[in-house]
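With one protein chain held back, the other chains of the complex are shown just where they sit.
Think of it as A, B, C, D and E in the order they're written, each chain with its own count starting at 1.
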Amino acid sequence: MPFINVKITDEDVTNEQKKAIIKGCTQLMVDVLNKTPSTTFVVIDEVNTDNWGIGFDQVTELRKKTMTSITE
Amino acid sequence: MPFINVKITDEDVTNEQKKAIIKGCTQLMVDVLNKTPSTTFVVIDEVNTDNWGIGFDQVTELRKKTMTSITE
Amino acid sequence: MPFINVKITDEDVTNEQKKAIIKGCTQLMVDVLNKTPSTTFVVIDEVNTDNWGIGFDQVTELRKKTMTSITE
Amino acid sequence: MPFINVKITDEDVTNEQKKAIIKGCTQLMVDVLNKTPSTTFVVIDEVNTDNWGIGFDQVTELRKKTMTSITE
Amino acid sequence: MPFINVKITDEDVTNEQKKAIIKGCTQLMVDVLNKTPSTTFVVIDEVNTDNWGIGFDQVTELRKKTMTSITE
Partner (left out) sequence: MPFINVKITDEDVTNEQKKAIIKGCTQLMVDVLNKTPSTTFVVIDEVNTDNWGIGFDQVTELRKKTMTSITE
């Protein structure tokens, strides 16, 4: 009966990627803990980059800095 | 001071249903634990069916399978 | 497939009370949203009163104030 | 490595306010627990007022009552 | 920067199993979303079986029923 909550930023996550996350997390519970897939839940939260902070900064700002450094 | 987080899929949940969930959860805290309603919070998260997995599959896919089996 | 997380303080919650919370939350999902009980999860988190704050104060402190006012 | 999740209602929170929440929470972890900012995450969830209940009522309803009492 | 919260019941989860869950979830984020491991967090919550309900019942009770049916 595991419940797995995956929080990621909402940066163009495709449906195929969501399916892969769901399959991978469920398989991990089966492989490691011998859990039953039918009662294993995976919930993905896509968080706006304005709403996620790391090291004092919004991810939105961190992405801009990274892109600037790449183009320069 | 209970905090209750209800995660459900975002499948046309009506405002009346949301009110009923809030009232029901709060009443349960009063009845079972004698908690004060004014400091009982209920937060409902509506999750896209693409983002909720059960038994390796997205709920979106599970809904399609169920509808197919009904119409057949 | 609802997932309900009930956070309460760890103040002598009995096993009977836990059962009542589980039953009540599950029944609410059945009554209001027509959900299937077998895929409805309820998880109760019992939080130490030192670790829960309301209005600047730990619940531990709030409980002491309340008890003092009662005995006085 | 703290992870701080701030749940608030989605009532016109500005980008400047989000930045201030991220900075304030991160600074608090540095000041109080001597944590490293680069591994301190802050995630803000903005919850629709229909989906947040206090004392049996949706926040949406509570806001209407408050506005009525002010104008009266 | 993913944050993954794995909630499981506290039924003799070994340290090796915890390591495998952490490695597996982190690898999944790298493989599927190309995320950076150093900012991928995995937090495992071990929940007492009295505090986890499925289909109206505590997992504690469900385990007893299963064991009875096996021995009979």
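In the analysis below, a residue touches a chain if its C-beta (ideal position, glycine included) is under 8 Å from a C-beta of that chain, and two chains touch if they have at least 3 such contacts.
Everything quoted here is computed from the prediction, not taken from an experiment.
A.B. asks: From the touch rule at the top of the page, work out which displayed chains the omitted chain touches.
C.D. replies: Hidden chain contacts in the full assembly come out as B, C, D, E.
A.B. asks: Name every residue on chain E in touch with the hidden partner chain.
C.D. replies: That gives, for chain E, the contact residues 15, 18-19, 21-23, 25-27, 37-46.
A.B. asks: Take the complete complex as the reference. Which residues in chain D touch the chain that isn't displayed?
C.D. replies: 1-9, 13, 17, 20-21, 24-25, 28-29, 31-33, 35, 39, 52, 54, 59
A.B. asks: Counting contacts across the full complex, list the positions on chain C that touch the omitted chain.
C.D. replies: Those residues of chain C that touch the unshown chain are 7, 47, 50-58.
To be clear about the criterion, only the chains that are shown with their structure count from here on.
A.B. asks: Shared touching chains for chain B and chain E?
C.D. replies: Joint contacts, listed by label: A, C, D.
A.B. asks: More contacting C-beta pairs: B-D or A-E?
C.D. replies: Top pair by contacting C-beta pairs is A-E.
A.B. asks: What's the distance between the Cα centroids of chain A and chain D, rounded to whole Å?
C.D. replies: So the centroids are 22 Å from each other.
A.B. asks: Measure off the straight-line distance from the CA centroid of chain D to the CA centroid of chain E, and report it in whole Å.
C.D. replies: The computed centroid separation for chain D versus chain E comes out at 29 Å.
A.B. asks: What residues in chain A touch two or more of the other chains?
C.D. replies: 1, 3, 7, 21, 25, 39, 41, 43, 52, 54
A.B. asks: Quick check of your reading of the touch definition: is the inter-chain graph here a line, ring, star, complete or other?
C.D. replies: Per interface graph, the chains form some other shape.
A.B. asks: Please list each pair of chains that are touching.
C.D. replies: Pairs flagged as touching, ordered by label: A-B, A-C, A-D, A-E, B-C, B-D, C-E, D-E.
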